[in-house]
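Excluded from the complex is one protein chain; the other protein chains are retained at their positions.
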Amino acid sequence: MAVDRASVIAWLNELARVYSANCGLLTELDSAIGDADHGASMERGFLAVQADIPKLPEAIGPLFKAVAATLIRTVGGASGPLYGTFFLRAGAVCPDKPALDAHDVLALFRAGVEGIVARGKASPGDKTMVDALTPALAAMNPEAGVAAMLEAAAEAAAAGMKATIPLVARKGRASYLGPRSVGHQDPGATSAWMLIRAAADQWRAA
Amino acid sequence: MAVDRASVIAWLNELARVYSANCGLLTELDSAIGDADHGASMERGFLAVQADIPKLPEAIGPLFKAVAATLIRTVGGASGPLYGTFFLRAGAVCPDKPALDAHDVLALFRAGVEGIVARGKASPGDKTMVDALTPALAAMNPEAGVAAMLEAAAEAAAAGMKATIPLVARKGRASYLGPRSVGHQDPGATSAWMLIRAAADQWRAA
Amino acid sequence: MKKLINNPQDVVRESLEGLALAHPDLVRVSFNPVYVVRRDAPVRGKVGVVSGGGSGHEPMHGGYVGRGMLDAAVPGAVFTSPTPDQIEAATRDADGGAGVLHIIKNYTGDILNFEMAAELCQMQGIDTEAVVINDDVAVENSLYTAGRRGVGATVLAEKICGAAAERGMPLKELAALCRRVNENSRSMGMALTSCTVPAAGKPTFTLGDDEMEMGIGIHGEPGRERMPVEGAREIVARMTEAILADLRLPSGHSAIAVVNGLGGTPLLELYLLYRELQRLLEARGVVIARRLVGNYITSLEMAGCSITLLHADEEALDLWDDPVVTPGLRWGA
Partner (left out) sequence: MKKLINNPQDVVRESLEGLALAHPDLVRVSFNPVYVVRRDAPVRGKVGVVSGGGSGHEPMHGGYVGRGMLDAAVPGAVFTSPTPDQIEAATRDADGGAGVLHIIKNYTGDILNFEMAAELCQMQGIDTEAVVINDDVAVENSLYTAGRRGVGATVLAEKICGAAAERGMPLKELAALCRRVNENSRSMGMALTSCTVPAAGKPTFTLGDDEMEMGIGIHGEPGRERMPVEGAREIVARMTEAILADLRLPSGHSAIAVVNGLGGTPLLELYLLYRELQRLLEARGVVIARRLVGNYITSLEMAGCSITLLHADEEALDLWDDPVVTPGLRWGA
């Protein structure tokens, strides 16, 4: 099995559901060490993506680029350009075929995460979404198949997300807090974990 | 015995003490049906009077007029001109003698209260200081002597003050509340009761 | 109570010192007795325009002193009318020989103190006229109350009469103009939270998390009715209907509107309220020809708003557009 267009759409629908359902949680995390908008921003962005679904291109590469454009146009803040870049880069490396195999999926996640790092210049340990995404990427083994690869990635992302709690933030708005950022889970690492968790859940059969 | 200059000064000192001590109470009453300044206003005025004591004229009439001027200059609001007028009119009818007998005391209270009514145009039942002052005046019997006369006046003032609780205000700031002013004791009636109560307390020996 | 102050007793004086230090080009401040006066007062031959009242409503009145508006403002203690000696001294300083207009908000204390001041002025041969502003429709104007309160129309009267005085209008005419502005203006306010008088140290009243006070006064006096909070649209409709029930403002006519914050309301919300107001009036065919949106007559840190409408004729609009150069209102120069 592989990830076809329908699976991608299912993922996008699930993201709209997940970010709406967790809008309050993300905002609460962002209240503690940021500015209380991360939940609303993610919800707004992925509801816009969901609304765009009927108009999305057929091919998965262009489809991801269209998702990127919508996120960049509707999210704003730090996470808008970062998640936008994720989908832009993912779309750019997407092979022109109707369904993606595990190697393709790894390639697009790698390109996406590298894009976020290139844009935001955060290193692991800076207490950002990168702390969920980098270990997730490292845990991806395409030989295991899409489902197992993403399950491992989601678990690694969860661990990375939790590992942000004791960190001192060095990038983004939380960095202004210095040592006072310790003890709080990073909102962006949390939304990043949800991104991968949703893929793992939706692409179980792939 | 009679009310000499020293008794008058003792009364003014007592008023400074009473209004300072009850600043919070008067403000609380004014918060409920007014604008939360009656306590601070009365305290400010009578502390200013107290500070003036060394400079007050010898004769009681001019002395009351000087007190009036200080109150008018320092209290403001509705109560400044009203209590100012009280002392102004009291001073105007004060006989030029070193000590006042019960008839003199009655005359000056009468002039003072009439002055307040003339300035403020409130009738009994309008839920104002007049509701404490009018019954107090009515209760004054100079034949009983200063002490008994004022004790009766203070008791009547207290009754009048309490009787403002069920009234609908028709004058001053509380009148804006209409029926919502019911159930609250009028702050000005309360400070008016204190004015007479203090005289009764200080002039017991007179 | 958390406030950015030193001592509650010093708030008004220290704030006025700040006003004087910040605007030496516009105003002078006298401290004994306390009043704010135009830098170049008295202006020879011009009628002086003086207003005053308790502090806590800033920028009113001290922020409206300057060319084209007030010649002097007389601030009392917080929410406490100023005293006759202050008013008298300010009036003397504002008198350029053509007399002085007193613009008084309708509160017993303001009326009594201005009355006593006017008597003192008369004794010195200063001609004064008093106009009492009473535009607040939240309060019934019956024989059995102190009458309607003076609120937002005061700002309009000060601006329009200030301009007319600057043009040379004589005292009697100016007083008549001021009365017309008052008669053609109505206001209504509401609060989401209470203010805290510094000397009192605690909120004047308390509202539940889902309550608002409709018809609040600018001194935190309770209003018409305590009720569940509503959306901006419903609140604006409620206030505007109350105003229009008492003010003739026919379709095709023009208004000057003030959407005013009470001190603790963000400008973001005030512009949103303005949108609701203009849409509502447009639907009735009324044109808002001029407007103010911001904090113009406040109640310390109270969250809430008020709306003032003036049924404006050509004269009012023309005077409105004249230059005004004060700390709180400025255009045309």
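Going by the order they are written in, the chains are A, B and C; count residues from 1 in each one.
The criterion applied here is as follows: a contact is a pair of C-beta atoms (placed from the backbone, for glycine too) under 8 Å apart; a residue touches a chain by one contact, two chains touch by 3 or more.
Bear in mind that the values here come from a model prediction, so they are computed numbers and not experimental data.
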{"item": "Chains on display which the left-out chain touches in the complete complex", "value": "A, C"}
{"item": "Listed residues C:Val151, C:Leu177, C:Ala242 or C:Val293, member touching the removed chain", "value": "C:Val293"}
{"item": "Contact with the hidden chain (one of C:Leu171, C:Leu244 or C:Leu272)", "value": "C:Leu272"}
{"item": "Touch with the omitted chain, as defined above, among C:Ser51, C:Thr193, C:Thr240 or C:Thr308", "value": "C:Thr193"}
{"item": "Residues belonging to chain C that touch the chain removed from view", "value": "2-7, 11-12, 14-19, 21-22, 55-56, 58-59, 63, 78, 192-193, 209-210, 212, 229, 231-233, 235, 263-275, 278, 291, 293, 295, 298, 300-301, 303-305, 330-333"}
{"item": "Residues of chain A (touch criterion as defined above) contacting the omitted chain", "value": "27, 31, 33-37, 39-41, 44, 72-82, 119-120, 169-173, 175-178, 180"}
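Methods note: only the chains that are shown with their structure count from here on.
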{"item": "Chain contact topology (line, ring, star, complete or other)", "value": "other"}
{"item": "Chain separated most widely from chain C, comparing mean CA positions", "value": "A"}
{"item": "Rounded Å distance, chain B centre to chain C centre (Cα mean)", "value": "32"}
